[in-house]
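The complex appears here minus one protein chain, its other protein chains still in place.
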Amino acid sequence: MGDVRNKTFVVTRFDPDRDEAPRTQRYQVPVQPDWKVLDALNYIKDEIDGTLSHRWSCRMAVCGSCGMSVNGEPRLTCKDALDQYGDTVEIGPLANFPVIRDLVIEMEGFLEKLKSVKPWIIRAKEKAVEEGPLNQSPEQLEEFRKFSMCINCMLCYAACPVVANEPDFLGPAAIALGHRYNLDSRDEGAAERNEIFRGEGTVFSCSYANECTEVCPKHVEPAAAVNQAKLNVLIDWAKGLVLPRGGAQ
Amino acid sequence: MKHLLLRIEPVVWFLFGQGIMIGTMLLTGWVLVLGLAIPLGLVSPDALAYERAYGLGSHPIGRLLLAALIALPLWKGAHHLRHLSIDFGGLSRDVVVAPILYGIATLGSLAAIVAVIRL
Partner (left out) sequence: MSTARPAHPQVMQPSRPGPTRTAPPMRPARMPLRGPYLTHSLFGATGLIYLLLGLLALEIVWALGSGEEAWNRVRENFQHPLYIGFHTLAFASILFVGVRFFRLFPPAQPPRIGPAKPPPPGVLMAMLYAAWIGVAGVLALILAGRIF
């Protein structure tokens, strides 16, 4: 069976129908040595308090559903082993997001930012089916592959100091996604996306705190994407001063 | 104002980047000698007696380096302070803070050009 240890979980609760503001509730949980944080939460919901609401799904760090604040830091609770924590663990909803209930945050604002960067292949003229596929070499794929690995878990938004202060900022995942398409050899929409990158949600709001990269569970390195995007936007802007505009408009 | 700030951002970011890169490289030797070694007596102040200092500074390369050493750190400073202000919850005052900081950097850069021309 292994060493079962009792840990105290201080969990943020919020019921919009009953609570003025979020509060905390303490639970004693007999923790198994191989448990992740999510196992404790599911134990609480199954055995102690069925009213606790939290998102989770795959249990293997690929769906991005279970992001929460654990001792003040954004973590994937299905990935986070409990034995690295002491006897008391604080669990709350992700920082920088409105809270719908308990540990469940409003993600619609995030989805809107994702959509705003036009995350699809843009072509000046669609290639006819008869002409065959858009080929891409492994070297070309490698240029953007890591930026395509995002699971939309939003930990990067919960860690970003700029997101905390600037509502219009596109944010790490959205910019990384747009940059992923800008780097894709099949795409011809960089000029369009760079206009968005210079708009209200400007990539230049990023102050390279690098926390997004530090917390990303899939090693996407969003800070690298954002700062590469700044350079590309600058080059585009400079080219625009000197050369007439052309290409996929 | 917000729209103007968005439009100039690529240039400001470029100057800020050069401020960190070139500014840091130039300032290291400058601060080491002018800021520390000479005042602490580790280097003789005669090294920068007027004739020698003027000869170095008024050389074309000297003028360029001095202008860069003045102007580029101003842009690094202005940009970082602006973001620090926003970090501490200052988004609403950014429309005032940013023009003041970038204004100082602009005027300082112009003054730098005048300063090296009049050498």
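Order as written gives the chain letters A and B; numbering starts at 1 within each chain.
Criterion: a residue touches a chain if its C-beta (ideal position, glycine included) is under 8 Å from a C-beta of that chain, and two chains touch if they have at least 3 such contacts.
On a predicted model such as this, the values are computed, not experimentally measured, just so you know.
A.B. asks: Check the options A:Leu52, A:Val117, A:Cys150 or A:Leu183 and report the residue that touches the missing chain.
C.D. replies: A:Leu183
A.B. asks: I need the residue numbers on subunit B that touch the omitted chain, in ascending order.
C.D. replies: Spelled out for subunit B, the touching residues are 19-21, 23-40, 43-48, 50, 52-54, 56-57, 65-66, 69-74, 76-81, 83-84, 87-89, 91, 104-105, 108, 111-112, 115-116, 118-119.
A.B. asks: Against the chain that's been left off, what residues of subunit A make contact? List them.
C.D. replies: Considering the whole complex, subunit A reaches the absent chain at 12, 14, 16-17, 21-22, 24, 69, 72-74, 90, 92, 95-101, 106, 108-110, 112, 142-144, 157-161, 163-167, 183, 207-211, 213-214, 221, 223-224, 227-228, 230-232, 235.
Operating definition for what follows: only the chains that are shown with their structure count from here on.
A.B. asks: For subunit A versus subunit B, what separation do you get between their C-alpha means, in angstrom?
C.D. replies: 37
A.B. asks: Which residues, counting only subunit A, touch subunit B once they are in their complex?
C.D. replies: Per the stated touch rule, the residues are 161-162, 165-166, 198-200, 202, 204, 207, 230, 233-234, 237-238.
A.B. asks: Which residues of subunit B touch subunit A once you look at their complex with the stated criterion?
C.D. replies: Touch residues, subunit B against subunit A: 6, 9-10, 12-14, 80, 83, 86-87, 89-91.
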